[in-house]
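One protein chain omitted, others in place.
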Amino acid sequence: MSVYDRLKELGIVIPAAPLPVAAYVPAVVSGEYAFTAGQIPFVDGKVKYVGKVGAELAEEDGYASAQVCALNCLAVLQTALGDLDRVERILKVTVFVNSTPDFTKSPAVANGASEFFVNVFGENGKHARSAVGVSSLPLDAATEVEVIAKVHPA
Amino acid sequence: MSVYDRLKELGIVIPAAPLPVAAYVPAVVSGEYAFTAGQIPFVDGKVKYVGKVGAELAEEDGYASAQVCALNCLAVLQTALGDLDRVERILKVTVFVNSTPDFTKSPAVANGASEFFVNVFGENGKHARSAVGVSSLPLDAATEVEVIAKVHPA
Partner (left out) sequence: MSVYDRLKELGIVIPAAPLPVAAYVPAVVSGEYAFTAGQIPFVDGKVKYVGKVGAELAEEDGYASAQVCALNCLAVLQTALGDLDRVERILKVTVFVNSTPDFTKSPAVANGASEFFVNVFGENGKHARSAVGVSSLPLDAATEVEVIAKVHPA
């Protein structure tokens, strides 16, 4: 099944790829591997989830934020690859959570991204993952998600 | 020499691979590369080192914690690869240290992982490394360690 059929089934529309906040590119493809830049929860050009999980934001907000970041990872991969069906496997996902020092549930937040990838790609969406609570993120975003993917040749 | 002989020599027993805390897999093998999920210091299903280095925990605790994380990286690599002798080289290690803002000795903590890999794999255990102090980690673990390894074909 094409990933596009699956996205349709899930009612997911891939947004336009967010432009980098600065001097870099959204994703780079190198032979069999693609690397995304860290994605923050941009929706229509605005950061949707702002603030620290454990303070202004609840765990659920963090989960929703990580999901939007994961969607934006797909958006930049689509732009870089031309076709999301070229994604062979999501290999590694890193989820940085903008959190208070006493917040210990980054895995629950990071599941917003992990479950999204598994929903979209099934077995090929199962990845190794690190979840880390950090002291601050760009534009005070709640989460930042980056991906390394294995890709089929063009 | 097989890495298993070396582990025996060192008196190291590879534990059962810790199950992921959430919706991801412990390690992914892709062609010549293997990526582990971030490992925390689980021992027999419990996090052995809990809290922040520089506050509740001393540098030495952090070192011991990073060593356990590194051992768990081997456990998940063994499960993913079937055979640790397939590890050709430990390429990159990232050590996240749950630390206070004024703790500046993350390299000493991260050595718990680095020295472990060099002990086990010798020259092939020598890796590029980043050590970073972060504001919080899953389950309030003292450290989290992830690995990228080059691997021989099955």
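Read from first to last, the chains carry the letters A and B; within each, the first residue is number 1.
Following the convention adopted for this analysis, a contact is a pair of C-beta atoms (placed from the backbone, for glycine too) under 8 Å apart; a residue touches a chain by one contact, two chains touch by 3 or more.
The model shown is predicted, which means the values in this text are computed figures rather than measured ones.
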*asked:* Can you tell me which of A:V28, A:V43 or A:A58 touches the chain that was removed from the display?
replied: A:V28
*Hey, which chain B residues sit against the chain that's not shown?*
32, 54, 89, 91-93, 97, 99-108, 110-111, 114-115, 118, 126-135, 148, 150
*Spell out the interface residues on chain A facing the chain that's missing from view.*
20-28, 30-31, 33, 35-38, 52, 94, 96, 101, 134-140, 144, 146
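Here is the rule we use: only the chains that are shown with their structure count from here on.
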*Would you kindly tell me how far, in whole Å, the mean C-alpha position of chain B lies from that of chain A?*
24
